[in-house]
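One protein chain is absent from this view; the other protein chains keep their places.
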Amino acid sequence: MSKQERLLRMTGQYLLLSWIALIFVFPIIFMVVSSLKPDLQLLRDSASFRAFLPVGDISFENYESAFGRAPIIRFLFNSVLITAVTLLCSLLVCSLGAFAFVFLNWFGRELLLTLILATFIVPFETIAIPLLMIVNSLPWIGLDGIYFGWLNSYQVQIIPFIADALTVFLFVQYFRDLPIELVEAARAEGASWGQVYRKIVIPLSGPVLATAAILKFLMMYNNQFLWPIIVVQEETYRPIMVGLQYFFQLNTAWGEIMAYLTIITVPVLIFYLTLQRAFIASIAATGVKG
Amino acid sequence: MATHSPLKLHNRSGWLMAGPAFLLIFTFMILPFLMAFGFAFTNQRLISPNPTEFVGTKNFEAMLGFSFLTLEAELQSDGSIKRNSQGEPIFPRLRSFTRNEKEYPQHFRKRDWFFWEHEESKRTYVLVADILFMKALFNTVVFVAMVAPLQAGLALLLALLINQPLRGINFFRTIYFMPVVISMVVVSMLWRFIYDGQNGLLNSLLDMFSFGVIPPVDWLGNPSTALSAIIAMSVWQGVGFHMVIWLSGLQTIPGTLYEAAKIEGASRWQVFRYITWPGLRNTAILVMVIITMQAFTLYPQVQVMTRGGPLDSTQSLVFQMVIRGYEKQDIAGGSAISVFLFLFVLSISLFQRWITRERK
Partner (left out) sequence: MSTIKRLVTLTGAFLTGITLQGLAIAQTELSLWYHGAGNPVERELVNKIIVDYNNSQKDFRVVIEEFPQESYNASVTAAALAGNLPDIIDVDGPIMPNWAWSKYLAPLQIDQATLNKMLPGSIGSWNGATYSVGLWDAACAIYARRSVLEANGIRVPTLSNPWTKDEFDQLLVKLQGTGQFEYAFDPGMAWTGEWYAYAFGPMMQSAGGDLVNTAENRADGTINGDSAVSFGVWWQSLFSRKLAPGTSQDGGDRETGFLDGRYALQLNGNWAALPALEKFGDDMLFLPAVDFGNGPKIGAASWQFGVSTSSKHKGAANEFIQFMLQDKYFADFSDGIGLIPPTAASAEMSSKYRKGGALEVFFKLSEAQATLRAVTPGYVVASAEFEKAMSDIANGGDVLNALDAAADAIDSDIEKNGGYR
């Protein structure tokens, strides 16, 4: 292929890629640009290309009003805290469990794994009410002694979600493709299972750890609606998605909604972009073994 | 594949390490699911001063019950068939059969789902006790059947496109992944604006690109387009995730195979068919399994955009479950749907596993 043909081909490819990129990114541009416009203009502009252009009456007024309407900082803090703690515990607990399922031989192994994976099919709405009844009778040790009932707390939004079928499945798939010889060699040298886990398997698990982290983050940050509404009745513990409803009161404040949505998307994007390289490489790795 | 030494059992270590995960999942997922399962056999309400009673399979009968009814066209006084203005035969109103508890108890309160005509003047109706459930089931299956291949296929195409050593390709990969990090609820809200029949962006864009040829369509208000609109949006949101999975699969295919093919002068289609596709087998299974299972739980899009309408064209199983359990306070009815959904998806995934099992 001549140099000219190559150049033409490359331009064509970039054009195609760019058009596709536009399709994927335009609603987000719409959201961010709309957050800068007053309500009436926002709604009018949504009918034309002006929806993507920061023209007209641009200001940060929506952001100011949004902060006045809902305790956004608190909600962000709650969500980030809950997500971070759940994430860390989840990585530990699920990888430990998957390790045992894959590398050890023990009584009840197959049954337990099947039971765990079967829960992947169950949508959360099914178990929400029974779960409410369960958490309401569980004991907890707090600063003021032992009491029953986990409502209105952080733990009720964290603990039920630490272990989940998808995370366990991801680890199991990944571990199954690790070279068994390394494990066998370490055991032959007298290493305990704990040491094998810590020193051999985990260091090789960068990719799957990143994948599980991102998935769990998305699950805890973006999808927590029904549960907090049911178990949290105090504003101090509410996460961001419940906060979204604050903007749908008597008169829907569209501009503020866009501002709020933009604000809450920021932590996700930051987390995603930082982990991006590790993450994309990791999804890749897990996919292959699948 | 890692295997285990068949000789030595490490019960204590095994239970110790898997214990926390299993204990958590048991307490917070399996146990409540068993309770929900139990609710399906009672008349559990969300709010009620009356104690809950056991009702056996009544909820399931109410959900799955059906009957057949054959009707003949109305005749005119001279024995010929009465017809309406379009020339179609007129049949008696179903209401006289379905609202008559004394004479037709088997048809009481059922609604017609569909019918077939045999002989010009006879119709056999299939009446069902719970038409919303049937429609939800049908729509959910349609949704899964369309989303799975569409999302998987498009993701593969994108992966093939991205899998090129172009500069800045990572930038595009990131952009294509963006929709995945945004909550489906937020995505639904944004797309509602886009799909608006009067002032929606999609209609404006179509109008512009077709120079006014394509008229504006009320995407979410039209029973024939609503489900497709939701499908399109769902695919948009999820395709980036699966694109990355395919990408990794692609990158493990040895480059030497491609070189060999080039030397032999294989066409691009042949390369794909004989080298790429076989190497993606495992990835394909993973992608399909995840997409299928997740597609069955179609809910937030329906809740935010269409609430099951228009004319039940976007009803889904989980949406009906939530409506019954939380809005109409009928927890038992909602649980009955969950039980059905669980068994249905379980059988499908078992079927999938059976079909894709490795023949060694």
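Order of writing sets the labels: A and B. Residues in every chain begin at 1.
Following the convention adopted for this analysis, contacts are C-beta pairs under 8 Å (C-beta built on N, C-alpha and C of every residue); 3 or more make two chains touch, one makes a residue touch a chain.
Computed from a predicted structure; not experimentally measured.
Visitor: Given that one chain is not shown, what are the shown chains it touches?
Guide: For the complete complex, the undisplayed chain touches A, B.
Visitor: Which candidate, A:T11, A:Q195, A:Q245 or A:T274, sits in contact with the chain we can't see?
Guide: If we include the chain that is not displayed, A:Q245 is the one touching it.
Visitor: Just one of A:V32, A:A84, A:L117 or A:L132 touches the chain that is missing; which is it?
Guide: A:L132
Visitor: One chain isn't shown here. Among B:S121, B:Q329 or B:Q352, which residue touches it?
Guide: Spelled out, the listed residue whose C-beta touches the missing chain is B:Q329.
Visitor: Which of these touches the unseen chain: A:V80, A:L151 or A:A186?
Guide: Only one listed residue reaches the unshown chain, and that is A:L151.
Visitor: Touching the hidden chain in the full complex, which residues of subunit B are there? Just list them.
Guide: 43, 45-50, 95, 99, 109, 111, 131, 192-193, 196-199, 218-223, 307-312, 323, 326-330
Visitor: Take the complete complex as the reference. Which residues in subunit A touch the chain that isn't displayed?
Guide: 39-40, 42-44, 46, 68-70, 129, 132-133, 136, 149, 151, 226, 229-231, 233-235, 242-243, 245-252, 254
As a convention for this text, only the chains that are shown with their structure count from here on.
Visitor: Could you give the separation in Å between the centres of subunit A and subunit B, each centre being the mean of its C-alpha atoms?
Guide: 22
Visitor: Give the list of subunit B residues in touch with subunit A in this complex.
Guide: That would be residues 1-6, 8-11, 13-22, 24-33, 35-36, 39, 46, 158, 161-162, 164, 166, 169, 172-187, 189-191, 193-194, 196, 198-201, 204, 236, 240-241, 244-249, 251-252, 282-283, 285-287, 293, 296-297, 299, 318, 321-322, 325-326, 331, 334-335, 338, 341-342, 345-346, 349 of subunit B.
Visitor: Quick one: in the complex, what on subunit A touches subunit B?
Guide: Listed in rising order, the residues are 10, 13-14, 16-18, 20-21, 23-25, 27-28, 30-31, 43-44, 46-49, 51, 93-94, 96-109, 112, 115-116, 118-123, 125-131, 133-134, 159-165, 168, 173, 175-178, 180, 183, 193, 197, 218, 222-223, 225, 241, 244, 257, 261, 265, 268-269, 272-273, 276, 280-281, 283-290.
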